[in-house]
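Here it is, the structure, as structure tokens.
Here the complex is missing one protein chain, while the rest keep their positions.
So, subunit A:
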Amino acid sequence: MSAHTDTMLYLDGVSVAFDGFKAINNLAIIVKPAEMLAIIGPNGAGKTTMMDIITGKTRPDTGQVLFDGRTDLTRLDEAAIANLGIGRKFQKPTVFESQTVWDNLEMALKKPRGIFSTLFYTASDDDVARITEILETVRLIARKDELAANLSHGQKQWLEIGMLLAQDPKLLLVDEPVAGMTDSETEETAKLLREISQTRSVVVVEHDMSFVRELGSRVVCLAEGSVLAEGSLDQVSANPVVIERYLGR
């Protein structure tokens, strides 16, 4: 039929302006099911704004944003989009600081989100096992009862990734996940994201080139709100325009 069947995420002709400033300009991006896409680009290129559009925080002025080839995301609000199966990790790690690591994950865990099912929720054995498993994956099992506020910056990043896993989304949007992480943590994160992308679609925004290399995925370079270059990391980083406008700076 048309170009957007068999896509997990389909953006075409998307533009948004803030007070006349075009933060996103005729952007087109496609992510297939179980595919990882890395997005690089200078600060202010519109990477975070793109995620805001996908997750319902910002409405595009024009353009098409489709999830799973059919659902028009521009008509839905944040909660509805999250419940479709789109999870997001924010650039600035945002966890619920006054609550424990465990409670952060329990709230994120994929469960009915209605008022009364939340009020009467009791963790089943499966839920406890699942949260424990995630805690092990993100290496926070020893700190599960601590307040999230007491975690280091890197650990908060991990907790937020854990919350993403708990949500069990079909599409993950991960904004600068390795900021504030040590080299070994960065490596672990790349490994984890690669593993996740075996079964789900993942969009990663990152500046750290060695990290992007480890992801080994298709790369899109964004600048001034539209796609500058696309391909493997080597292709993109060899592109003279990319060198001039991003890497060369």
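The criterion applied here is as follows: a residue touches a chain if its C-beta (ideal position, glycine included) is under 8 Å from a C-beta of that chain, and two chains touch if they have at least 3 such contacts; residues count from 1.
FYI, contacts and distances are computed from a predicted model.
UniProt lists the omitted chain of the complex under the protein name "Urea ABC transporter permease subunit UrtC" (options: "Uptake hydrogenase small subunit", "Urea ABC transporter permease subunit UrtC", "Sulfur carrier protein ThiS (Thiamine biosynthesis)" or "FAD-dependent pyridine nucleotide-disulfide oxidoreductase"). Considering the whole complex, the residue from A:T7, A:T55 or A:N239 that touches the absent chain is A:T55.
Here one chain is not drawn; of A:R113, A:H153 or A:K191, the residue touching it is A:R113. Against the chain not shown here, subunit A presents residues 55, 57, 77-79, 82-83, 87-88, 90, 94, 96-100, 102-103, 106-108, 113, 115, 118-125, 128, 131, 144-147, 150, 163, 167.
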